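All protein chains but one are shown at their positions in the complex.
Then we have chain A:
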Amino acid sequence: MIRSLLRQGEMAVLLAVALVILPLLLLLPPWLPMLVLCMLALRAVLLRRQAVLPSLYLLLPLLLLAIGGLWLSLNTLVGREGGAALLILLLGFKSFESRQQRDWQVLLALGFFLAAMPLLFDQSPLAAVWLAISLLALTWAMLILSGEMVEGSLRSAMQALSLSLPLMLVLFVVMPRLPGPLWSMPHDQHVAGTGLSDSMEPGSISQLVQQQEPAFSVVFAERVPAVSEMYWRIMIFDDFDGRRWQNVRGLSSETVRWQGGRLVSYSLTGKPSKARLPLLEYTVTAPAGGVLEPGNLFKLARDGDELFRFQAESLLAGHYRTVLSRADQDFYRHLPPGNPASRQLALQWRAQGGDGAGFIRTALQYFRLGGFAYTLQPPLLNSEDGIDQFMFSSRQGFCEHYASALAFMARAAGMPARIVTGYQGGQFNPVGQFWQVRSSDAHAWVEIWLAESGEWLRVDPTAAVAPDRVAQGVSQSIPAMQPQLPVLGRSMPGWLLRVQQNWQAAGFAWQQWVVGYDAGKQLNLYRWLGLGDQVDSGTVLRAVLIGGSLACLPLLLLWRRRPSVPPLQQGRHRLVQALAAMGIVVVDSDGPLDILNKARRLPEPDYRQLKALLKEYAAMRYRQPAAPQQARQWLRRVKAFRPGRQ
C-alpha cells in the first residue's frame, strides 16, 4: 500500500512524547497537560498537511500567555510541580519550531528527560511500568526518526531496551546512594498530607477513618500479637479546653519501670508525618534513627516525608509504671469548668468503685450498658457542656467521643488521665506476609494513671461499646453505617480481597527492594559480594567495570547475528529516506527506474550518483543476484549518499 515515508519519524516523535505526558494529567493541574497534548496534535496536523509553521512573533506572546496562566494556577515556576509544568509547556512550543532533523532529536531528548518526571510524584510500581512504556515509545520513535523501517521497528526498540536492561540493573545496584532518596523534593504547600492532626476534636478522626490509604506496614519477626493487642501509639493529648484535646505539656522526661509482658519484635515501614511514626505498645528501646519520647512515643531525628523503616521490640501487655509528681498529677487532673452533670456522675462512680480499678470497671460497665451506639456520623455536640450532652442525651459517637468522655470522667473523679491517638489493629496480607495498617484504622483511647500501682493503664472505652471495632476493624463494627463507608471499607468479596492483597504485596516488595534500596542495603550487598567494606569510588569503579562488561555480553551475541533486513532492502529504504528529505516522495510500488525518474530535479552530481547506485541496485536484484559481500559494499556507498549537501 502507498505509505508516505515522508514525516514518519516526526510523527513517531510526537506520538511518543504525547504518551510521556499522559500521566502528568493526574499529577499537574489537568488543563496544562491537556493544552500541551492539543498542541502536539495540532503540530501533527500541520506536519501531515506540510503546512507553514506559525511565526515566532505569534509563538512568543502565546508562550508568555501560557506561562502567565501557569503562574496563576500554581503560584510558582520552580519546584517539583512548577518545574514539570514549565518543562512540558516548553516542550509543546518547541514542537512548533521543529523543522530540521536536529530539532526533532532535541524534542526526543526532552521526552527522555520528561519520562522520569512522574517519578518525582509517585514511586509506585505503576509509575515504573509507565516509565518502561514511555522509554519503549521514545526508543521506537528514535529508531523511526533515524530512518529505520517501520516493519519490525517495535521489536528492534524492545531489543535495544532489553539489551540496556543488564547495565541499568548493574548501575542501580552499584551507584553510591545519597543519604535520602534522590527525589526528596521540597513538599509543595498546597498538597495536603494525611495523618493524625495535632489536636483532637470531634470529627477529626472519623474523617480519617473514611479514607483507605495505607498508613504503614509491619512485619512481625516470630510471634504475632492478636489484633486486639495491636495499639500503635503516635500522639498523646493531655490538655482539654472544653471542646478540644491538645498536647500542651510535652513531658521532658519520665522514668519508666517496665514489668511483665511478652516480647514481640517487628519492623515497620511508613511515611512519617511531622517526624512521627507509630510504635507498638509498649516499645522499650528507641529504634535507630530517632528517640523515644516520654509517653512511649517515637520521634525521628530528621523531618522529611520519605519512607522510613525501623526495627523495634515491644512488651505486649506489659505494665507501664512511672512516678508522677504531685504537680504532674495535678496537671493530668486539670479540667475547664462546665459539664456539671458528668462531674457529678464521675464522683458517684468513684464512690461506687472504691479504688481506681473499680472506677474503671464501673465506667466501662456504664458505656457497655448505657445505650451507647458506635457511629461515624454522630449528631453535632455544640453546647458548652459537650460531654454532658454526649453522656446523657446523644449517646452516639466514635472512638474520639468515647475517649474524650472517659478521660474527662476520670479527671473529674480526681484521677490523672490522658488521651493517646494512633492506630488500632491492621489487616494481614497473606501474599506478602505483612500487616497493612490504613488510615481507617486510626483510633483514640485513654490512659489512666492508677495511684495504687503507679501505672499508666490503657482503657479503651470504644472496645466496651463496640467490641468488634477492636477485634475486627471498623467495617465490622458499624453495619448500619456501611453505605456511607467508601466501597473499600466494606467487607469485600473474597476474590477482590485476594486481588487487593496481591497488589499490596507487590507494592510492599517494591518499597522494600527498589525504593528502599539504600546505602545500608547496598553496603550489605557489597560485603556479601566481597567487594569491600565500604562504598568508595574504588569499589564503585570496580563494580561498574565488572558489572558493565557482564552486561555487555548480550551485545556480542547480537553482533554475531546477521541483520534481519537484507542489505539491498535496507539500502533502498535509505535512498528513499534521503530523497524524502529532498521533498521527493517515493512509494513502495516504485521500481529503480521510477525512482530515478522522480529524482530528475536533483542537482546534477547527486543525480549522477543516484543513477549509478540505482543501476547497481537493479543489476543486483534483477540481473545477477548479488553476493552478500557485494550487497553490503553497495549499502555502504548508499549510506555515504547525502543529496542536497554541497
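Everything below uses one rule, namely that contacts are C-beta pairs under 8 Å (C-beta built on N, C-alpha and C of every residue); 3 or more make two chains touch, one makes a residue touch a chain; residues count from 1.
What we mean here is this: contacts and distances are computed from a predicted model.
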Report task. Using the UniProt record as the reference, specify the protein name of the hidden chain from among "Chemotaxis protein CheA", "MoxR-like ATPase", "NADH-ubiquinone oxidoreductase chain L" or "ABC transporter permease". Result -> "MoxR-like ATPase"
**Report entry** Which residue of A:E97, A:D536 or A:D588 touches the chain not shown here
**Finding:** A:D588
Report summary line: Among the options A:R302, A:R542 or A:R623, the absent chain makes contact with A:R623
Report summary line: Note that chain A touches the absent chain at residues 1-2, 587-594, 618-619, 621-625
